[in-house]
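Just dropping this structure here.
Of the protein chains in this complex, one is absent; all others appear in place.
Chain naming follows the written order as A, B, C, D and E, and within any one chain the residues start at number 1.
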Amino acid sequence: MKTPQYRTAIIRKEHFNAAHRLHNAHWSDEKNKEVFGKCNNPHYHGHNYDLEVKIIGICNPETGYVMDTKVLSELIKTNILTPLDHKNLNLEVEDFKNLNPTVEHIAMVIYDRLRSHIDPALELKIKLYETERNYAEYPY
Amino acid sequence: MKTPQYRTAIIRKEHFNAAHRLHNAHWSDEKNKEVFGKCNNPHYHGHNYDLEVKIIGICNPETGYVMDTKVLSELIKTNILTPLDHKNLNLEVEDFKNLNPTVEHIAMVIYDRLRSHIDPALELKIKLYETERNYAEYPY
Amino acid sequence: MKTPQYRTAIIRKEHFNAAHRLHNAHWSDEKNKEVFGKCNNPHYHGHNYDLEVKIIGICNPETGYVMDTKVLSELIKTNILTPLDHKNLNLEVEDFKNLNPTVEHIAMVIYDRLRSHIDPALELKIKLYETERNYAEYPY
Amino acid sequence: MKTPQYRTAIIRKEHFNAAHRLHNAHWSDEKNKEVFGKCNNPHYHGHNYDLEVKIIGICNPETGYVMDTKVLSELIKTNILTPLDHKNLNLEVEDFKNLNPTVEHIAMVIYDRLRSHIDPALELKIKLYETERNYAEYPY
Amino acid sequence: MKTPQYRTAIIRKEHFNAAHRLHNAHWSDEKNKEVFGKCNNPHYHGHNYDLEVKIIGICNPETGYVMDTKVLSELIKTNILTPLDHKNLNLEVEDFKNLNPTVEHIAMVIYDRLRSHIDPALELKIKLYETERNYAEYPY
Partner (left out) sequence: MKTPQYRTAIIRKEHFNAAHRLHNAHWSDEKNKEVFGKCNNPHYHGHNYDLEVKIIGICNPETGYVMDTKVLSELIKTNILTPLDHKNLNLEVEDFKNLNPTVEHIAMVIYDRLRSHIDPALELKIKLYETERNYAEYPY
């Protein structure tokens, strides 16, 4: 094989389940209801979140790895699944105390939680499915 | 084609999102925690529920339908999706006031809610996915 | 391992694409429109059909096969995919000259086309997906 | 959370079913048959089209939305699903009167139909699955 | 809810990866090659096996469980995944020393390994995917 001259991406999928509601505390109940509809239900609803963490960089020729996915999987378990899985995002996760837990914002939070644990030479991208039909990518 | 002499099944898939917690009110907090683990979280967690409703019977030779899936889809919307989607099953759905909302019990509730709306000559079966890896079938 | 005393099933998935319309030639245009809605469009619409053929019987201890799925795959190609794939079911497939091509009826036609090619000691069942959300099983 | 400094994408999936044939009216029947094979069948065939519409931009900090997917879903229903679902693309959809309805061209048509309805500050991308094994992305 | 009078099924999905070859030691190389084709490759090939374990019985009204899927998942890990995952089935798994590792036979082996660990009042069924297009069910 010719020496690889391009960057390679490796992707690891994980999943977690959580409850949430969409709500902006600076708005009236009417405006919240109007903007967020049934997602504003004060008793919460929930989702199975499917998470894809992508790591981009030069493949190490000795291991054939961009990054060991076993190591990546452990980082995701410790920093994302343990604090978020089977939790109420609004009530139990500090990051959403003042941040509306839309799928876009949850993807950003996951990025921020993982970024410092990944080699700075590697690029990081998050894809998060809220349902089979709605998902977010951050950063794009 | 030879006259069809066997029964045929037609299946319609729908989905809804809900929050729940597993809890038996007759038990101590310790026993609930021991039996239901993180599913007992008092702040709730949630799921994307994927539902398959199966109708079994003799195919009508004039229409080629066991049952019109547009009609079936409307019945599911009215009797299942409207009352359950984006709801907290424990707090907002009467059927679970005294019934633990496990995937088995939710499948039974869906069966009971639909049975009277379906022609008694047709058999009804429910398959309910709580996650991609856990699901229930009722009746079996 | 103990001698297998139960029946085993082996399933092969294949797929084809076709155009069709739902229509009963003995009915008025109004009744066809009322019963079949947009599926009655005289210009046709189409689907990617996903087909599962299940063969049930005693596993041959010498081969470990209920039936060789390579053989089964060839039977499906010859008897189902060649005559149905990329075809207009109403105009080009003899079986639907007087039979409305609902997913239930197409499943029956596939059963009838395959049954004589399969060892009579083996049971045959058809599952046919018209879309991800609607499918039929025959016989049930 | 740090102020989000990157663009975010939000994706909505929808689907429709349609009939089509591949054909270039400026070519002979022989050349059409040679280039498009069984996709040139004059009686049409059909597909279940799975559509992903991606919107890319800066996430609104007040709502946590790049764009409200309920609004996006309505735009797709009005501009894409209503005119294309259960239709014969060659005969019933104006855009394909002089344009071969390959999956690449259908993706372009969907882009052109949606672009003017989306805030110009937001980037738009289309992914369209013709089958599970063939799909197009536009623009790339 | 009416007292549940029917049996309920609960299903848990797991997966493992393994190498194997199809081979009958009592046959000549020619016959093995003829019957098993490229699956007879003496250097082995491999699969991602997707496993569904179904437990059928009366739902316990106190827990709402037919069987706790956390307990079931642990039984599958200990008795199936640990001995089979990332293994060469022909060389490293005792059950296949004299048994051809077809998907039918692997499903039977999984059934026999789990049966004694499950309450005899509960029925057990195995579904095993060798690829997306071939799978087995045992017992049927």
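The rule is short, and it goes like this: a contact is a pair of C-beta atoms (placed from the backbone, for glycine too) under 8 Å apart; a residue touches a chain by one contact, two chains touch by 3 or more.
Keep in mind it's a predicted model, so treat the numbers as computed, not measured.
Of the chains displayed, those contacted by the omitted chain across the entire assembly are A, D, E.
Panel shows chain E; residues 15, 17-20, 38-39, 41, 43-48, 85-88, 91-92, 131-132 of it touch the chain omitted from the view. Listed here are the chain A residues that touch the chain not shown: 1-2, 4, 6-14, 54, 56, 59, 62-66, 68-70. Counting the whole complex, the residues of chain D in touch with the unshown chain are 22, 24, 26, 35, 37, 95, 99-105, 107-109, 112, 132-140.
The definition used in the following text is that only the chains that are shown with their structure count from here on.
For A-B, the equivalent interface among the listed pairs B-C, C-D or C-E is C-D, as over half of the contact pairs agree by residue number.
The centroid of the Cα atoms in chain A and the matching centroid in chain C are 41 Å apart.
If each chain is reduced to the centroid of its CA atoms, chain C and chain D end up 29 Å from each other. Looking at chain C, one finds that residues 132 touch two or more other chains.
In terms of which chains touch, the assembly is arranged in some other way, matching none of the line, ring, star or all-to-all patterns. Touching pairs of chains, sorted by label, consist of A-B, A-D, B-C, B-E, C-D, C-E.
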